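Only one protein chain is missing from this complex, and each of the others stays in its spot.
Order as written gives the chain letters A, B and C; numbering starts at 1 within each chain.
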Amino acid sequence: MIAVVKTPTFDWEALAPIVALGGGMVVALVLGLLPGRGGRFLAVLSGVIATGIAIGAAVLLWNHGVQREAIARSVVIDRASLAAIVIASGSALTGILLAARAHGTEDAGHGETTALILASAFGMAILASANDLVTIFLGLEMLSIPLYVLCASHVDRTASLESGLKYLILGSVGSATALMGLALLYGATGSMYLPDIARTAGDSDLQGLIYPGVALLIAGFGFKLSLAPLHQWTPDVYDGAPTAVTAFMSVATKTAALVVTARLLLVGLGAEDVRDLWEPILLTLAAASIIIGNVGALGQPGMKRLMGYSSIAQAGYLVAALAVGAVGALLAYLAAYAVSTLTVFAVVSARESERPELGDDISALDGLAKERPLLAWLGTLGLFGLAGLPLTAGFFGKVAVAGALVNADKAWLAVLILIGSIISLAYYAPPVIRMWRTVGPDAEEASDEPISVTSTPSGAPNLAGGATGSAGVVAPVPTGLRWEVALIGTVAAALVLAGGLYPDPLLNLATEASAALFGVQ
Amino acid sequence: MSITWYLAVSAILFAIGLFGVFVRRNPLVLLLCLELLLGAANLALLAFDRHHAANDGSILAIIVMVVAACEVTVGLGIVVAMHRRGQPIDVDRTRELQG
Amino acid sequence: MTGVLIALLAVPLAAGFLGLLGGKRVAPLLAVLGTTAAMVFALLLALEVNPGDHTAAVDLNSTWIPSIGVSFHIAIDGLNAVLVLLTTFVFAIGTWWSLRDPELATPSYLFLLAIGEAAVLGAFVAQDLILFVLCFDLMLLPFVLIAARGAGGDGEFSIGPVLLLLVYTLVGSLLMFVAAVGLAILTAKNTGQPVTFDLAALYGATLAPSTQRWILLAFLAAFLIKMPVVPFHGWFPGAYRTMPLPALAIFAAILSKVAAYGFLKIALPLLPDAVVDWRLVLVILALVSIIYGSLVAFTTNEPRLILGYSSVAQLGFILLGISSLDPAGAQGAIFQSVTHALVVVPAVILLALVSERAGGVERLDQLGGIAKRAPVLSALFLVVVLCWLAMPGTGNFVAEYLVLLGQWRVAPWAAIIASIGVVLAAAYALRFMIGAMQNLRGAAVPEHGVDIGGFERGLLALSIAALAVVALVPQLGLRPSDAASRNAVYPARSLYESQKKAGGDEAVAGVPAEDQESTR
Partner (left out) sequence: MTSTVGTLAWLVLLAPLFGAISIGLLFKQLSGRAAGALATTVLFTSFALSVATLVALQSEPEESRQVTANLWDYAVTAGLDVKLSLLVDPLSVIMMLVVTGVSSLIHLYATAYMVSDEGYNRFFSYLNLFVFSMLVLVLGGNLVLLIVGWGLVGMASYLLISFWYRRKTATKAGIKAFLINVFGDVGIVLGSFLLLRHAGTVDYLELFAKAEGAFAAHPHDLTWGLVLILLGAFAKSAQFPLHTWLPDAMEGPTPVSALIHAATMVTAGVYLIARLHPLFELSDVAATVGVVIGTITLVMAATMAIVQTDLKRIIAYSTMSQIGYMVVAVSAGAYTAGIFHLMTHAFFKALLFMAAGSVIGAMGGVQDIDRMGGLRKALPFTFACFMIGSLALAGLPPFSGFFSKDEILGGLLERGDWYTIIAAIGYLAALLTACYSFRAIYKVFYGDLNEETQQIADGHHLHFAPANPSTGEAEDYEVGFPGKEHHTAEENLPMKVAMGTLAFLAVVAGLLQIPHVTHVVGDFLHPTFHASELLEQTEASTSTALLGMGLGTLAALLGIGIATQLWLKKPGSTAGIQAKLQSLHTLLSNKYYVDEAIDLIIVRPFRWAGAVFERHTERLVTQTAVVGGSSGVVRIASALVRAAQTGSVRIYAAVVSSSTAAILLYALVVR
């Protein structure tokens, strides 16, 4: 007897970005097996092409229908998911390029690194488009598991392994919590399908379970978003992971998790009474994240660790917008955050290969403006973008978020964001100042030069310091500036600047994307 | 039998798993505890599946099993890598990253 | 002329950017071209201003971010024309001077200066609140990066002064930013119109006094810190110490003036009730700045800080003029902005030349006796110092006269206290000159000195020529802003007068009858 398998409907056109990422993963894995430089080159190239196709397809799809059911009703492609796909693919592209010639990737294998990044991006694409609970969990794990491996991929570095292990253990706890939440949600409504959940909420005899379900879901996704006090894995994992991976996950994970959380909460759980539950929780978590993230980042000596804490604070700003349902502001700020963060990591990564003995230590940035003016400009734009200073996309991103909060009568949180921004200057600025300073550790000889107009009276002794190479690790050989890193950094920085000069398209796109999300209801 | 019992067992399992994560120092045992967490969720899922007389929950449960296997695989890989580098297989002594 | 207005902002920026791309060879040339072109454009624009008319002479209004009601609205009017010209002049001198030191004048540095110039000019010509705020915040950043060059040593505190400069001044700016957003949104709520940040639209609709007060508070935070006014000046000594001198010349000369301008452009017309309520606070802050700044300038041994604290005192005069809410005070404040900027630039150049002649030492107690070794330097120093202390016959004196006159009309006691500052200014300026140039040779000064070279002479000659112009024909600087400054203080002024009248005070501020007439 032949069982008739009822195949779901596929909208291959709409699936194109997701398929590109998945296909790219397979191709990269296979091509990476080729020996020598050829394999490395082809694997990276396939990754670049795959992410490129994904981005291109997503851009083309933007105006083709507000919402398309790609795989039955489980995967929905709309402008919100497209936005997430673009950002995730962009950061995957960045991650691939940063990893391409980085120290340590040799051991991990190029095909594998590229493939894992693409796999994770694939998971993110699915997560962002997920419209039922099964797909959500599937996407979540598809996103997370490659990341565990990526974090641990510098197998000859203790920190990398530690990072992978910590992420695995804690991430699994988070996933399990989220899964438990999903289960309760399913139990409460009897449906896996988000619009149905919204519709049937209150019909079931187990409807009371929806509240603990929501609580666990928020905890689970809050963990992925690294909201305080669920944030503690973030600095450690970001710190230990290879820089390329940190760059990728700090942006992409947040993007996917935010979009799915927005979909889940606003589409599935947007009912008044449920909303009354999650809104205060989210606001509290956002406030805690803003405080703890900004405070924790102060005085961190490592750039990756600093960015880890900063990402906690940034998640706070983003979730604040989410809590009041301002998805437009959320996406606008998210885009600004993404490009700024990628710019910063490009600079950190470029510096890492030039000053391997310093790694991501903040002192590696000393005197960058003199040595590598381009990198200094990029780094400045990126960090100022994160701080939300003028002429960067972050400035208007913050305008949008603060405006949304004021509109929703949550001015206190806007003020908290302001205070957080002020504190954040105290850690975003030091790397910038170090980049631009000329009297770094090498200034000892320079002080004998004839007096110039730049001379300063405060001649504090300049001592080289802060270099903390891990013991027992053979310092890798410095390499020159990797052009692909400079290129991707420049592109990202250009976007930061563009968003700061002419933010109207960004704001409009974000509004469109958020409208798509609400169009589901 | 009321669904409450299933849920209670599920919750207890979940709690045991969590407790294990708190108290155990060997990563291998931690992985086992993580399995317990997922198992607990699976139990709840299947219970709800029966309660609602649907089969979505079962599908998710099967997927969870696959995922659990993946997680353990990755975990084992990392533990092996740590062992090969001569690192102690003890989470309390794996805390270079902090602060 | 709108093309010229755009070129004014765009050309220096473009020159800087091309220089960044073009590298070390072309960047200096482009910088010179860019700054000179900006000066020419500013001059052309200033000539367009009709002194009898307070409305814009050149106006450009185009959409920018319609989604949040922000437009790219810039204009040249009587209030900003002279300041714009001044800005281009100071940036030109500062940029040219920087080129003396190739180590300093890297393409990046020149581009930073260009960004600074565009931002300052943007703040001056902005007719949109958000554009103003954006430029106000932005103009600081290049100088932070330039100051970062001098951030010495390792460890936590080495970058402290630069960090302090950034964080402290941005605290105020961010508050202002929130206030600006609030102001526009609340105004829109009042009028029922869609949110707009266009100043022209905001001028018409004033908010309730209680709302005005907290908004003014935020604006004050931004302006008073940036000026700086005692006791909000904590950031500046460190910043002055670390900044390279050419950039310091621009920074000290121009950036504080944007804050002063902000009072006249934004605070007084938009928030008249709050300004009138807090007039006394402003006056007291101004007086404290004048006296305190002068006294510390008189005591400190670091020439940079003498300059800095004297600027605090002079900015106090500017604030005093503004807080008089009187046309004379406002005119004095604007003119003082010009004259102070014009005197700070050569003063910093001289400071550099002196320190160069003392082996880089910048301690007054180790200087002295340079005049004998460098007579030309000494003569130029003298001229600048005399302008600095507002010798009658200089433009600086006219400015101070107008400021005191304006304040006298409303609060004679304040003018009397402020005039102590006039005497103290003479004390610290002369002490500086005597300490640096005269008496016996200081410990740091070598036996055989050299006089200054042609390049510095040229720069100083230019600066002094500018000082001579404002000294001989101050009317050139006063005329364009005549109507505009009257218009700027009018709302607050008339409110103040009506309150005084209501209070039964017979002597309303002492403006003669026909003068009150002309205020209208």
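Quick notes on this one:
Here is the rule we go by: contacts are C-beta pairs under 8 Å (C-beta built on N, C-alpha and C of every residue); 3 or more make two chains touch, one makes a residue touch a chain.
Because the structure is predicted, anything quoted here is derived from the model rather than measured.
One chain is not depicted; across the entire complex it touches A, B, C.
Of the options A:Ala20, A:Leu185, A:Val214 or A:Ile433, the residue whose C-beta touches the omitted chain is A:Val214. Touching the missing chain, out of A:Phe137, A:Tyr186, A:Trp233 or A:Phe248, is residue A:Trp233.
From the options C:Gly122, C:Pro272, C:Gly406 or C:Pro491, the residue with contact to the chain not on display is C:Gly406.
Across C:Leu424, C:Leu467 or C:Ala492, the single residue that touches the chain missing here is C:Leu424.
Contact between chain C and the absent chain runs through residues 164, 168, 230-235, 237-238, 292, 295-296, 298-300, 326-328, 330-331, 369, 371-372, 375, 379, 382, 386, 389, 391-393, 397-398, 401-402, 404-406, 408-409, 412, 415-416, 419, 422-424, 426-427, 430-431, 434, 437-440, 473-475, 478-479, 482, 485-486, 510-512, 514-515, 518.
Residues of chain A in touch with the missing chain: 165-166, 169-170, 173-174, 177, 211-212, 214-216, 218-219, 223, 229-230, 232-233, 235-236, 277, 281, 291-292, 295-296, 298-299, 423, 426.
On the side of chain B, the interface with the absent chain consists of residues 18, 21-25, 30, 91-92, 94-99, using the contact rule stated above.
We adopt the following convention: only the chains that are shown with their structure count from here on.
Among the other chains, the CA centroid farthest from that of chain A is the one of C.
Here the spacing of chain B and chain C, counted between their Cα centres, is 65 Å.
As a whole-number value, the distance joining the C-alpha centres of chain A and chain C reads 42 Å.
Each chain gets a centre from the mean of its Cα atoms; for chain A and chain B, those two points are 26 Å apart.
Of all the residues in chain A, the ones that touch chain C in their complex are 299, 363, 369-370, 373, 376-377, 380, 384, 389-391, 395-396, 399-400, 402-403, 406, 414-415, 418, 421-422, 425-426, 429-430, 432-439, 441, 443, 451-466, 502-504, 507-508, 511.
Those residues of chain A that touch chain B in the complex are listed here as 132-134, 137-138, 141, 145, 148-149, 152, 155-156, 158-159, 161-166, 168-169, 172-173, 175-177, 179-180, 182-184, 186-187, 190-192, 204, 206, 235-237, 239-240, 305, 470.
Residues of chain B that touch chain A in their complex: 3, 7, 14, 17-18, 21, 27, 30-31, 34, 37-38, 40-41, 44-45, 47-48, 51-52, 54, 56-57, 59-60, 63-64, 67, 70-71, 74-75, 77-79, 81-82, 84-85, 87, 91, 94-99.
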